[in-house]
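Beneath this line is the structure, given in structure tokens, with notes to follow.
Shown here: the complex without one of its protein chains, the others still in place.
The letters A, B and C name the chains in turn, as written, and every chain counts its residues from 1.
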Amino acid sequence: MSSVLEAIEVSRRFDVSRPALQRLLSGERRRILTAVDAVSFDIPRATTLSLVGESGCGKSTIARLAVGLYAPSEGEIRFEGYPLSSARAQPGLRRKMNMIFQDPYASLNPRWRVRDIVAEPIRAFRILSGQKAIADRVGGLLSQVGLSPADGEKFPHEFSGGQRQRISIARALSSEPEFLVCDEPTSALDVSVQAQILNLMRDLQQRLGLTYLFISHNLAVVRHMSDRLGVMYLGRIVEQGRGEDIFRNPQHPYTRLLLDAIPDVAMVGRTRAPVSGEVPSPIAPPSGCTFHPRCPLANERCRVEKPSHTRSADVMVACHAVQEGRA
Amino acid sequence: MALLEVDRLVVEFPGRRGTLRALDEISFSIEPGEVLGVVGESGAGKSLTGAAIIGLLEPPGRVASGQIRLEGTRIDRFTDAQMRPIRGRRIGAIFQDPLTTLDPLVSVGKQLVETMQTHLKLSDRDARARAVGWLEQVGIPAAAERVGAYPHQFSGGMRQRVVIALALCAEPKLVIADEPTTALDVSIQAQIIALLRRLTTDHGTSVMLVTHDMGVIAETADRVAVMYAGRIAEIGPVRDVVLHPSHPYTEGLMGSIPQLEHRVERLRQIDGAMPRLTAIPPGCAFNPRCGRVLERCRVDRPDLLARGTTLAACWNMVPMDDVT
Amino acid sequence: MNAVSRFLDSDFVYQFWRNPVAVISAAIVLVVVVGAVFAPILAPHNPFDLVSLDLMDSLKPPAFTAEGDPHFLLGTDDQGRDVLSGIMYGTRISLLVAVLAIGFSLVVGIGVGLLAGYAGGAVDAFLMRVVDVQLTFPSILIALLVDGVVRAALPRSMQEQLEIYVIVFAIGISRWPQFARTIRGSTMVERQRDYVMAAKVIGLSSGRIMLTHILPNVMGPVLVIATLNLGLAILDEATLSFLGVGLPPTQPSLGTLIRIGNNFLFSGEWWITIFPGVTLAAMVLSINLLGDWLRDALNPRLR
Partner (left out) sequence: MFSFILSRILQAIPVLLAVGFISFAMFAFVGDPVTIMLGQDYTEAQRAALVSQLGLDQPFFVQYAKFVVEAVQGNFGISYRLARPVGALIAERLPATVELALTAAVLALAIGLPLGVYTGIRRNSALSRLIMVFSLLGVSLPTFLIGILLILVFAVQLGVLPSFGRGDVVQLGHWSTGFLTASGRRALVLPAITLGLFQMTLIMRLVRSEMLEVLRSDYIKFARARGLTPRAINFGHALGNTLVPVITIVGLQLGGLIAFSIVTETVFQWPGMGLLLVQSIGVADIPVMSAYLLLIAVVFVGINLCVDLLYFAVDPRLRANR
């Protein structure tokens, strides 16, 4: 099984310093935000890798890195075996990747008709020529996502959130991609609509053999969608492996914390044990293992030494406690 | 006697193309010390219900008919001046986004002192001491030093704690919490819910918890009201509604939530979307999406009917032989 | 439903008809604009036709006063020119200058704003610094100085015939920063939106994204500001002409007419200056009221 997308030790930093003059006068140093810190993963064809974590963990930055909207500060991303930047330079490869966004109200240009929105990638890549051929294709795509071809004449504001997300999916499919990055595609939707979209995405994956990089903060959604799973905390993937394995036997203390913190309808009447502490600022992350201030298992080594990834069963974990068998 | 009774409440928004009924004859009550969850999709009217109770509907919205009774007194016809001693003192409110609900230019201590002194006879000294006490109660570390701090000096989760302190500091009997955890990360959510639960139990405060998150309701509420298109579809003890839903909408809603415990190939889905207020179908508002639709569902609007401990607005509740 | 009937049925049109202030303002603007544009056809006299002027007709009071002449509805000036016709031709010039000037600053402002907002970084910092500095100077001062400098730089022989372009340039250059800042602000918002991301993902060029995606979405607010600025540009032109550095008496705008009439104010011939003044005020007031209404009507939060 070949991998579609591969990330090798990818980091991405942002300079969030104040203007140079003020920094000089008050004698403070540059402030660098490390959004993604030496992250590696690969996504085999026709599978879904999900990244999950709280806000500020870097999952959306990875989504943008994966489609080339950001360039990595360090490390390399390969798409279909080519370095991403050279793959992006070839239209024939570039059209094989596309993206679905979080906010169905912002992801469609409000001034464009739906048919033009969906047709834009077709025109940009010159996949089809002739008004008739394009119109037929757009109609087909709209039917494929559960809308009517006649909906192409309307503007985005005439649709509900779920329908807009379907339009967004139709647009993503119109470049005939093999790889889709889905950045929180359902977190702005109500649950009943979320179920529709998740089902649609799985149907499409099976029918078209799509490969997904699926970003979400919702563990239950991630569990439903993914083959493989990466749990992120402050720019690092702290645990990565098959979804089944991680959910059955979470090893990293942060993964356990997340699982405990999720309210679940099945938990009716039970109260969860709340975890203390908050996510620290990624500009000044804690030393050593960045999770140590909130970790029940932290010891002196965790405060000093950054844990490396080790394989434990089929799962990669970055935790001293797990490695030492203290977990 | 129930602390709060809402009886056939109708809220309307007069507009150019006729009047929109945003809340259509909803009835429920909240007992002292009880947590009532109100759940529904966006646009179902759950936040509006809270705004109507506390008398802060955005114009041109107005209570068109029905009653709201607080400890037996009708408050739905009260003027703004009459409502003022009730807001904060008898009904507190918690809003969704802690980043925007605190005045950025006034220190949190001053906001607390101001709220308490508006409603309780307190000297400056006592009010200040109590402000520190409240910050301690909601779990702000080093409360005595931070009482003079400004909102931007707190993180999102800490600010929501301050908001909770502000809502409770004049010791109301009822708190309306409108999506109090939606803007927060999951691990912070759990802390805030636990805090709210603990404080309201300690002070014997009732809570109306408005949220779209069924999980939050399941672990927090005593009873739950499920809203759909401005109406209450089902209301009952949380365990019964969650585990044995009576209304087809509730049933669909529960099925569509992905579960952590077990993975399914496909989620149950309710096709279509909730109707806009301008196009609510006759009869039961859910009938076009319902898998168990009957002939009369398209014509008559069902009232809340009892089934065991829950009430559900569904004609399927009526045993067949009762149908004439 | 086709586009026209859909527009007529829209909330926008509905709100317009429900607001008497907006309707009256629109009516005034319409009357003034029609009178100005069709002045050569509609005006009772041609104030530039020297043959038809008769000094015997000079300084006649308006027709509705005791000594008025029914031929001259609003009286005549010291040259015997019909004040009403003068106003119609003057409004024509005032409007022409204002529209051209605002058009000019819109083009500059939109270009700079889009570039700054989309490019960000150093380009943005530099352009916005320029905008900030210019915004600290009142626009009338900029217009005055630009007008003075350009005129000093032009050969004397060309000054008269280029005057109207000089003043368009001077007013236009004094007003672009506002547009640039507004466009830049909304461009920065739109740039972050996912539909722009979607266009970037499929590899569209920045120019194409700016023109086909961002521009249509940032035009709304700037057009409202342009309406309000149209009124201000009319005032700018009038003020420059009043200060004597605007349009010459051979091409009299409303401002020129007021300045000329001002000399007769103390001798009792009030109509020469008051009527152009009232026209100016009514037109600008109506444009401002209309612009205000437009802003509120298009801002859904205020409803």
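By our rule, a residue touches a chain if its C-beta (ideal position, glycine included) is under 8 Å from a C-beta of that chain, and two chains touch if they have at least 3 such contacts.
Every value quoted in this text rests on a predicted model; they were computed, and no experiment measured them.
The undisplayed chain touches these shown chains across the complete complex, A, B, C.
Note on the undisplayed chain: of the listed residues B:84, B:198, B:263 or B:298, the one touching it is B:84.
Across C:59, C:145 or C:298, the single residue that touches the chain missing here is C:145.
Considering the whole complex, the residue from C:202, C:280 or C:294 that touches the absent chain is C:280. Listed residues C:13, C:55 or C:133: the one in touch with the omitted chain is C:133.
Set against the missing chain, the residues B:77, B:152 or B:292 yield one that touches it, B:152. Even with one chain removed from view, chain B keeps its contact list with that chain: residues 54, 56, 83-89, 92-93, 95, 97, 100-107, 114-115, 118-119, 150, 152-153, 163, 166-167, 170.
Residues touching the missing chain, restricted to chain C, are 129, 133, 135-138, 140-141, 144-145, 147-149, 151-153, 231, 235, 238-239, 242-245, 255, 258, 262, 265-266, 270, 273, 277, 280-281, 284-285, 288-289, 292, 301-302 (touch as defined at the top).
Contact between chain A and the absent chain runs through residues 19, 21-22, 25-26.
What we mean here is this: only the chains that are shown with their structure count from here on.
Chain contact summary for the complex, chain B toward chain A: residues 41-42, 155, 157-158, 185-191, 193-194, 197, 212-216, 218-219, 238-239, 242-243, 252-261, 263-271, 273-274. Put simply, chain C touches chain A in their complex at residues 193-195, 197-204, 213, 216-217.
Looking at the complex, you find that chain A touches chain C at residues 64, 67-69, 88, 91, 94-95, 97-99, 101-103, 106-111, 117, 120-121, 124-125, 168, 171-172, 175.
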